[in-house]
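For this depiction, one protein chain was excluded, whereas all remaining protein chains were kept in their positions.
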Amino acid sequence: MKLLLKEIRHNPLLWLLVFVPVVFAAEQLKPESHTLLFVLSVLAIVPLAALLSHATESVAAKTGDAVGGLLNATLGNLTELVIAIAALRAGQYMLVKASIAGAIVTNTLFMLGASFLLGGLKFRLQEFNRVGARMQAALLFLATVALLIPSAVSNADAAASAAFTRSLSLGLAVLLILTYGLSMLFSLKTHRELFAGAEGGEEGETPWPIVLALATLAAVTVLVALVSEVFVESVQKAAESLGMTPAFVGFIVVALVGAAAEMASAFSAARKNRLDLSVGIAMGSASQIALFVAPVLVLLSYVIGPAPMDLQFWPGAVVMMLIATIAASMVTNSGRSAWFGGVLLLMVYAIFAMTLYLLPPQAS
Amino acid sequence: MKLLLKEIRHNPLLWLLVFVPVVFAAEQLKPESHTLLFVLSVLAIVPLAALLSHATESVAAKTGDAVGGLLNATLGNLTELVIAIAALRAGQYMLVKASIAGAIVTNTLFMLGASFLLGGLKFRLQEFNRVGARMQAALLFLATVALLIPSAVSNADAAASAAFTRSLSLGLAVLLILTYGLSMLFSLKTHRELFAGAEGGEEGETPWPIVLALATLAAVTVLVALVSEVFVESVQKAAESLGMTPAFVGFIVVALVGAAAEMASAFSAARKNRLDLSVGIAMGSASQIALFVAPVLVLLSYVIGPAPMDLQFWPGAVVMMLIATIAASMVTNSGRSAWFGGVLLLMVYAIFAMTLYLLPPQAS
Partner (left out) sequence: MKLLLKEIRHNPLLWLLVFVPVVFAAEQLKPESHTLLFVLSVLAIVPLAALLSHATESVAAKTGDAVGGLLNATLGNLTELVIAIAALRAGQYMLVKASIAGAIVTNTLFMLGASFLLGGLKFRLQEFNRVGARMQAALLFLATVALLIPSAVSNADAAASAAFTRSLSLGLAVLLILTYGLSMLFSLKTHRELFAGAEGGEEGETPWPIVLALATLAAVTVLVALVSEVFVESVQKAAESLGMTPAFVGFIVVALVGAAAEMASAFSAARKNRLDLSVGIAMGSASQIALFVAPVLVLLSYVIGPAPMDLQFWPGAVVMMLIATIAASMVTNSGRSAWFGGVLLLMVYAIFAMTLYLLPPQAS
């Protein structure tokens, strides 16, 4: 408990934890102020995500490499998963899909681009292990293919057969999880020395004792789940009154909120010339969402959703994921980076954000 | 003749030759059992393709490098060509196109992927000459562009002008064959030392005497042509009764049957750590089908088909060819391979196969 308080004192991000009780109070007192609830829930999720991330890493550090890697790989995007589950239970499938696509695009373009830019402003040229980046790019490409092919083959004229899309989505979900599992076997077990440097973990921070870490993990997950429900309920109406399109909210706002904690880690690593770590966090998180979180949500929708969710995404979202994958692959291909590579990725992100912001609501 | 019998005794694949007379007998006795005829003709084509492939190589080995390379390059996909001609004469243009696209996708994803996986399970890291792989990938990209651009520029709303598509296809066919010829001039003549290792040829097998090779070539081609006619006639109805979509049959089944002999060679080379050879067979065969077999069929359709065939493919097939080219290019780009690269290619193939298997018939 003392360690937890010490952590909170040293990390200004965690001061935002004060908004957690505030959001619950506001929900009781002013259930109709959607914009207020939306802003408060965003402010509450960010520090909870940071705590969750630290707790996961502490558990992983204690359990040894193999189990730890597995834990990090499955719980690393717990915040995104919990928010998506809240949206899934509310039947808001559009929001779930927009947040999945948005998280992939935000991680590969904004998080990676800003890491390159921040690192590049301090260091002239930075090097990183490109084997890891290439593998993550290949995994993202595979996931994009899985999301692209159902729309590409089904005739635009014919009424898309719901049964076809549903059974195909189920099969694709299983293939993606299987590939994700094999990728971990490859990078953590059979060929782990190829990825040296890309893993690493954050030294300098002392991991918490296992009991504290597990207790935090459990308690904070519950809190994130509760706040996410307020967030999901308020987000659409708040967006309207703030003049934002639903596409912009799902793609950009939710994705930035969900990934705030990881961004803090990736940017700080880039400023310390540990670009391996930044690339690993950004690309690894994107491929984890694409190959693990998204298919798990499809499977979960059969259990907890009002109806099965499929993997048929809005075509614009698929195009954005494909472009993000290609852009990240081009920029990371050489294993060296300078500030301009970051500018390029951020510009692609700015093009997407501007398009979604201006998009008339009925078009999405 | 003794050599031929010795070959048959040592190669269990060739025992399937017994199905060649069986399929002709069955056609006379049970002309209505489409499923039986389909299965028997598949079983008969596989060993014939293996014989054809060996005979071509023997002729090539005897005639010296330049003529031999040319022979291998033009007759290497003789089985696919003969099957496609049978379909062409029957006016089954959908089947011809599906089998062309399927052969390209199957060679670049399944044959290459399984070679990487089989080789990678035995050897930790395998190296190969990436110059050859890059050139084949570039040729495939060019062919995909040729198939993509007619649909991309013609307005979806306007009734696609048949005259436009037909004259464009004729021009594209000539360009593709010309490019294929220049690629051989480049890789076999002016810059052949860049491709060292990628060529090679299968040592260890003694080539047949030229007379035996030529006689086998002629006789087996006739047999393949006869069996192909049974195959083409039975395949659609057999597919229906086996519950397979026509798209799945053309793309997956016909492609696997046509390439069975080359697969045996590619996989065996991968297990002997001769990945140069595997990559050369898989990628070379794909680019040969795209730049030589497909345009030759367009030209032939003016002579033997009921009507000229164009190069306008089903959009889903073009997307799959494009994805297969990009995937193969990503995985072969580094010149090194491990088992996971094979898994990635096989997973893309599995996504395609699953999609085509589930696709409602009217949508293709």
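Think of it as A and B in the order they're written, each chain with its own count starting at 1.
Convention: a contact is a pair of C-beta atoms (placed from the backbone, for glycine too) under 8 Å apart; a residue touches a chain by one contact, two chains touch by 3 or more.
It should be emphasised that the depicted structure is a prediction, and the values quoted were computed from it without experimental measurement.
Q: Among B:149, B:225, B:264 or B:300, which residue is in touch with the absent chain?
A: B:149
Q: For the full complex, which residue in A:94, A:178, A:264 or A:344 touches the chain that was left out?
A: A:344
Q: Among B:89, B:134 or B:336, which one is in touch with the chain left out?
A: Final answer for the missing-chain contact: B:134.
Q: In the complete complex, which positions of chain A touch the hidden chain?
A: Spelled out for chain A, the touching residues are 124, 315-316, 319-320, 323, 326-327, 330-331, 334, 338-340, 343-344, 347-348, 350-352, 354-356, 358-360, 362-364.
Q: On chain B, what residues meet the omitted chain?
A: Touch set of chain B with respect to the missing chain: 134-135, 137-139, 141-142, 145-146, 148-150, 152-155, 158, 161, 164, 167-168, 171-172, 175, 178-179, 182-183, 186, 190-191, 194, 329.
Basically, only the chains that are shown with their structure count from here on.
Q: Hey, what angle do you get rotating chain A onto chain B on C-alpha, to the nearest 5 degrees?
A: C-alpha superposition angle, chain A on chain B: 120 degrees.
Q: Distance from the CA centroid of chain A to that of chain B, rounded to the nearest Å?
A: Roughly 41 Å separates the two chain centres.
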